[in-house]
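Every protein chain except one is present and positioned as in the full complex.
Entry: subunit A
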Amino acid sequence: MSERLESSSLFASIHRSLGRMDVVHEANRCLYCYDAPCTQACPTHIDVPAFIHKIRTGNLKGSARVIMEANPAGASCARVCPTEELCEGACVLNKEDVAIRIGDLQRYVTDWVREHDVELFQPGPPTGFRVAVVGGGPAGLSAARELARMGHSVTIYEAKSRLGGLNTYGIVPFRLPEDVALWEAEQVVKLGVTVHTDTAVGRDISPQELLTRFDAVVLAFGMGAVPRLGIEGEELTGVWDAIELIERVKTGKSIGEIGSTVVVIGAGNTAVDAATCSKRLGAEQVTMVYRRTEKEMTAYEFEYDFAKQEGVEFRWLSAPTRILGEEGRVRGVEFIRMRLEAADDSGRPRPVPIPGSEYVVEADTVIRAIGQHRLTEVLQGLGVECRDGVIQVDERFRTSNPKVFAAGDCTFEKGRGEAMVVEAAEQGKVAAWSLHQQWSHMQRV
């Protein structure tokens, strides 16, 4: 396969743009429910009937404002949200008809607003309060935007060279092109937010310094690299961290030869991205291997369906025991079969190896996608209570330090909600409101 073909399939969106006729038809099908279940099902509570009604009346600017006001990552979410489990899953038409394609309509509106460079929000009158936001991903940007709209002075510290977090770096380009995430970030920056990129808290600036220089800190630094599997052979060439692989692909950096056979360890959202990305990089056979079964996999149904459509194969109830290599390069993976026992503390059945059931699978590339490391260096000296590296917050996203709030993946605990972009955006928003509320009765001197 030629390099050009490869790159075009990597960057061509899997979403077909709706035609004008399709949009009108779909928008007119919406019933404009009262107290609509789609709105209730959206973690950011986008007023879905309102934004669809505004499409009908040709008020696309108003429509975009409804979407983006509720969800500062509304353009990204129109592409990556598991809509069949959220708004579209709740649509009342599921009973008698088919759900309104809310995600597609939201994409239509946000594409329109991106193309037309419309200003949707303005900064509020200055309050004098200064807030540091650590991390420029969906949660951080969401918090920053709300704080700026309320007139607070906001500074974002972002470890990477660009804003957007996982939306910019960690979701494959054919699902979420980086320009969508960067546009969302730009909307926040336009409100007068100061941004320090390539600035990691704990490395380039100490957490304590933030506390002295700012009136409050919002932690939204997400999570880190994919942990090692802890087995023999991980240092071999051709063994990848899924997040790193996707980031390199998205930023146009070489990943060398992917080879013809790829094994992805894990069955979550990122595992699906890594697997489908491998296919588009030219691998002939891509297999996702998971120690539990289809039923327990954390990837969404639409992601699973997409992976199947892309020709990804699946192997359940197997865990890697070692990676085999030749001359420093991966050649295969040894797995052991598993069986499921009673639920563990994550609420899912516990996989247990079946002794003597090892088998070997050939592989030119092995990609691990088994979750992400916790970043703890940011927290040193902040006096914020953590459990297993997870920042503990209350329902208003307050930490144990009254000056520190936290939102997004850095607060994400297994079994508590879902680590969705839309959830991160909501948490950032609520954290900002919570902070603002705390200040609303105070005057800064």
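The criterion applied here is as follows: contacts are C-beta pairs under 8 Å (C-beta built on N, C-alpha and C of every residue); 3 or more make two chains touch, one makes a residue touch a chain; residues count from 1.
Methods note: contacts and distances are computed from a predicted model.
The subunit not displayed here is recorded in UniProt as "Dihydrothymine dehydrogenase", chosen from "Sugar ABC transporter permease", "Dihydrothymine dehydrogenase", "Mov34/MPN/PAD-1 family protein" or "RsbT co-antagonist protein RsbR". Contact with the chain that does not appear here is found for just one residue of A:Ala12, A:Leu31 or A:Ala343, A:Leu31. Checked against the hidden chain, the listed residues A:Glu96, A:Asp117, A:Glu326 or A:Asp345 yield one contact partner: A:Glu96. Looking at subunit A, the residues touching the absent chain are 24-25, 28-29, 31-37, 56, 92-93, 95-96.
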